[in-house]
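Presenting subunit A:
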Amino acid sequence: MTSVTELLAELLLMPFIAFVVGLAMVLMYRKIAARLQRRIGPPLLQPIYDIVKLYGKETQISHGLIHDIGLVMAVGGYVAAEIFLPVPGMDGIADKGGIITLSYVLMVPSLGLALGVGQCANPNGSIGISRALTAMLAYDIPFIIVVFGVATHYQSTSLVGMIEYQQIHQWGIFEMPLLAVAGLFALQGMMGKQPFEIYVAPAEIATGPMVEMSGKYMGGLFVMQTFQLYTAGVLYTSLFLGGGANWFEFLVKIFIVVAIPMSVALVFPRYRTEDMVRIMWKWPVMVALIGIAFVL
Partner candidate 1 sequence: MKCDEINAWLDALLSEINEIEVTRKSERRVRVDVPASSLPALLELLKGKASYVHLSAISCVDWPGDEEFELVYHCWSYEAKSLLSAHTRIPRNSAEEFAHYVSVYDIYKPAAFFERDIYEMFGVYFESSPYMEKFILTEWNGPPPMRKDFDAEAYVNDTFNWADYHPQWLQDIEEEGGGIAIRPEDIRL
Partner candidate 2 sequence: MKKIKYDDLGSVLNPLKNLQFFARKPVTEPLGPRPAAEIYRGFHLNDMEKCIGCSTCQKICDNAAITMVKIPHLKEDPVNGIRNLRPAIDYGRCCWCALCVDICPVGAIELSREYVHTCNGDEVDSYFVLPQEKGMHGTFEEKGWTKTETNDLLDRKRLPMGEMTPDERGDNFDEIVNGFTPEQAILEASRCVQCGMCHDSCPTHMHAPEYIRAIWKGNVEEAVEWMYESNPFSHVCGRVCTHRCESACSLNQAGLPQGSEPIAIRWLKRYAMDAVPHERIKEIAARKKTDQKTGQKIAVIGAGPAGLTAAFDLVKQGHEVQVYEALAKAGGMTRYGIPYYRLPDDMLDRDVDVIVSMGVSIQYNIRIGKDISMEQLHKDYDAVILAIGLQSGRSTRIPGSEHEDVHSAVELLRRIGSVRDDMNTAEDLDFKVPHSAVVIGGGNVAMDIGRSLARYQKQQYNQVNMTITAIDALENFPADDVEIKESLEEGITIIPSRGPQEVVLENGKIKALKTWRVESVFDADGRFAPQYDESDEQLYDVEMVVEAIGQMAEMELLGEQLTEQLEWQRGRLKVAEDGATSVDWLWSAGDCVNGPDVVHAVADGHRVAESINKAFSVQR
C-alpha cells in the first residue's frame, strides 16, 4: 500500500519538479543569451510571468478538436516522459519502461504538435511542422544509435540500471566518449537550437508550428519547452554523466548539460533543412558508429 502511495506521489512530484527545474532552465537560457548579447536580460520570475500571462488571456482561438488534442498530446507526451526519468531518490516507473519506451514517448509531442498544427490552415505552420518532422528524422538516427550503443555497453535498457552502473564504475562519458559526443549533437537537434533550429525559423516561416498558437495554446507550448529542456538534460546526464547521487550534484549536472547547447546556439545561424539532415546523418552517425564499434 505504501509503495503505491509513494509511487503515486512520485508520479505527481516528478513532473512538478521537472516543470520547476525546466522554468529555471528557460530562465538560464534567456540569461545566457542576454550575457552573450551584452545585455542584462529578464527578471528572475520571467518564465512564470509569461506562462501565467498566457493562461490568463481572456479570449482564445481554437482551430477545432484535433488542434486541442494535438496540444494535449504535446504536453502530455513530455509529462509522461518525466516519469520515465529517474531523479535522485525517485525512480517513478523508470525501471519499468526503460530507455526504449522513453524514446517512443519522446516522439509523441512532435507527432501531437504535427496533428494540432495541421489544423491551423496556416501554410507557415504546415511548413514548420514538416520541417519539425524532418528534423526529428534527422536527429533520431544518431540518437537511436547512441541509445543502442549505450544500452549495449551497459547491457541494460533501464535508465536506473545505467545510473547505478555509472555510479559504481565510472561515467559513461569516459567509457564511451565518442557516443557522448554524438549524443551531444543529437541533444542539440532535440532541443531545436541553432544550428539545427530549422522549424521555428522566425525570419523564414514566422515561427512555424507556433504561428497560430495563442493564449493557452501558446502557454502549453511554453510549458512543453520547460519539460523539453529538462528531459534533454536529465536524459543526457543519465546516459553519460552518471545521474546524480544527490540533488545538488544532479542539478549542477543537468544545468551544465543544458547550458552547452544553449551557448553554442547563440553564436551560430541555422542550417538549411537538407544541410541539417546531411550533417546529422554524417558526423554524429559516423562518430556514433565508431563509438559502437568500440563498445562492441
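How these were chosen: all candidates are chains of the complex that A comes from, given by their letters.
Following the convention adopted for this analysis, a residue touches a chain if its C-beta (ideal position, glycine included) is under 8 Å from a C-beta of that chain, and two chains touch if they have at least 3 such contacts; residues count from 1.
All figures in this text were calculated on a predicted structure; none of them were measured in a lab.
As listed, 1 or 2 are all part of this complex, and the one touching subunit A is 2. Of all residues in subunit A, only 32, 34-36, 38-40, 263-264, 267-268 touch candidate 2 in the complex they form.
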